[in-house]
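Structure first, then comments.
Every protein chain of the complex appears in place save one, which is left out.
Then we have chain A:
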Amino acid sequence: MNNELSAIEKTVLSDYKYGFVTEIEADEAPPGLNEDTIRFISAKKNEPEWMLEWRLKAYNHWLKMQEPNWANIKYDPINYQSIKYYSAPKQKKKVNSLDEIDPELRKTFEKLGISLDEQKRLSGVAIDAVIDSVSIGTTFKEQLAELDIIFCSISEAIQEHPELVKKYIGSVVPITDNFFSALNAAVFSDGSFCYIPKGVRCPMELSTYFRINAEGTGQFERTLLIADEGSYVSYLEGCTAPIRDENQLHAAVVELIAHENAEIKYSTVQNWYPGDKDGKGGIYNFVTKRGICQGAHSKISWTQVETGSSITWKYPSVILKGDYSVGEFYSVAVTNNHQQADTGTKMMHLGKHTRSRIVSKGISAGVSQNSYRGLVHVGKNAANARNFSQCDSLLLGDKCGAHTFPYIEVKNNSAVVEHEATTSKIGEDQIFYCNQRGIDTETAVALIINGFAKEVMNQLPMEFAVEAQKLLAISLEGSVG
C-alpha cells in the first residue's frame, strides 16, 4: 500500500510536454474590454456591419450579466479588463498554400505532432489550425470543395458565406445564453466553420487544432458546424497551451446543427495546460457546446477526453427536437494535482421517440475535484423518449473528490429514464490478480484505467484514440500505484 502511494506521488509529477512557447511576433489588441475593443476586432477582421452590431448587442447584454457561481469549482475572480482580447500571429499577407506559413509557426505545429503537410495527407485528416484564436491555415480545402463541403475559418466564412453564417450563428447558443457565451459572442476572434451539403458523406475527418501562445491573452473561438439533410461528418478538436504562471481564460462556443437524417460526431481531446503540481497557472476552460437535432432521425454524438485545464466548466448538450433523433455523450474526465472539473451534459428531449445515452467516466487523483453535472429533461410532448445514463468515478488517492449531480426532469409518462452511478477505487484484489500473473503494479493500474475508460475511448476516431490513450497514461502516470 505504501509503495502504491509513493508511486502515486512519483507519477503525478509527470511533465506537461506541450508547454513550450513559440517566439512569433503577434498582432495584439491592448488589454481591456469596451466597445472600442470590439470595434477593433471587428475592423481587423474586416467584418460586415451586421456582425459588428451582433457583437455589440452581445457585449451590452454581457454587461448586465453575472458570472455564474453554481458550479462546484473555486477560483479567484477574473479581471476581465486585464485580458488581451485579440492576439494574432503576425502575417504579411493571406497565405494561399501551407508552404507560405511562417516557418516558426510550422515548427510549433510540428512540435505538437501536427504536421500541416504531406504526412497528414497520408492519414487523410483535414486540419484547421487556430493559434491564439486566429486560424492560420486549413488543409485539404480543394478536395473538400469538390464535394461542396465548406471548411474554413469562421472569419473567412463571414466574408464568403455571410448568408449561412447569418442564418445559423447564435441559433443554438443565443448571445443571451450565459455569461461566458455572451462574452465569446462579443469578442470571438476566429474559429472553424463547416458546412456539409445535402446528402454528402464527408470522406475524411475534419479537425481543428487550438493553441494559445501569447501571454496575457484569452482565447475566444467560435465553431459553427452545419450538417444538411442526410449528410455525415466526423469532427475532431485538440488543444494545448504553453506553461505560464498566470491563469489564462478560454471561453469558446461550439454550435452544431443537424438537419433531417444528418449525423455529426464531434470529438474533443482537451489538453490545455493544467497548471503545475501546486495548482499555479493553467487554463480556465469555460466552454459552451451545444448541438441541435433539428430534423427527424438526426444524430449528434459528443465524445470528449478531458485531461488538461486547471478548471473545466463544460456541458456539451444536445437538443433533441426532431422526432426519432439521437443524442450521445461519451466522456472521460481526468483530474490530477489541483485541477477542478465540473463537466457533464444536457439532453433535452423535445421530439417524439428521441433517445439519448450518457456515459461519463471520471478519474480523480492528487487533490483534484471532479464533478459530473448533467440534466436529462423529457418534455411533455416527448412521447416514448428513452435515456440511459451511467456515471462512474474512480478515485486514486485519498485527498481527491468525485461528485455527481444528475438532474432528471420527466414530464411524460411514456418516457423511460435510467441513471446509475458508482464510485470506487481500484480494488486490491484486481491489482493482486495482475501481480500474480507477473504484471507489475504500475502496468496493472494502467491496464485497469484503460479498461475503465475503454467504453468512451472506443468512440473516438482511430487517429485520436491513440493520442488520447497516450494522454491518459501521461496525465495519470504514477498517480496510480
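Please note the rule applied: a residue touches a chain if its C-beta (ideal position, glycine included) is under 8 Å from a C-beta of that chain, and two chains touch if they have at least 3 such contacts; residues count from 1.
As a convention for this text, contacts and distances are computed from a predicted model.
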Protein that the absent chain corresponds to, by UniProt name, given "(Fe-S)-binding protein", "Fe-S cluster assembly protein SufD", "Putative transcriptional regulatory protein TcrX" or "Carbohydrate ABC transporter membrane protein 1 (CUT1 family)": "Fe-S cluster assembly protein SufD"
Touching residue (missing chain; options A:Val165, A:Val269, A:Ile292 or A:Ala415): A:Ala415
Contact with the hidden chain (one of A:Lys57, A:Arg357 or A:Lys425): A:Lys425
From A:Ala402, A:Ile431 or A:Met457, residue that would touch the chain that is not displayed: A:Ala402
Chain A, residues in touch with the chain not shown (by the definition above): 70, 393, 395-425
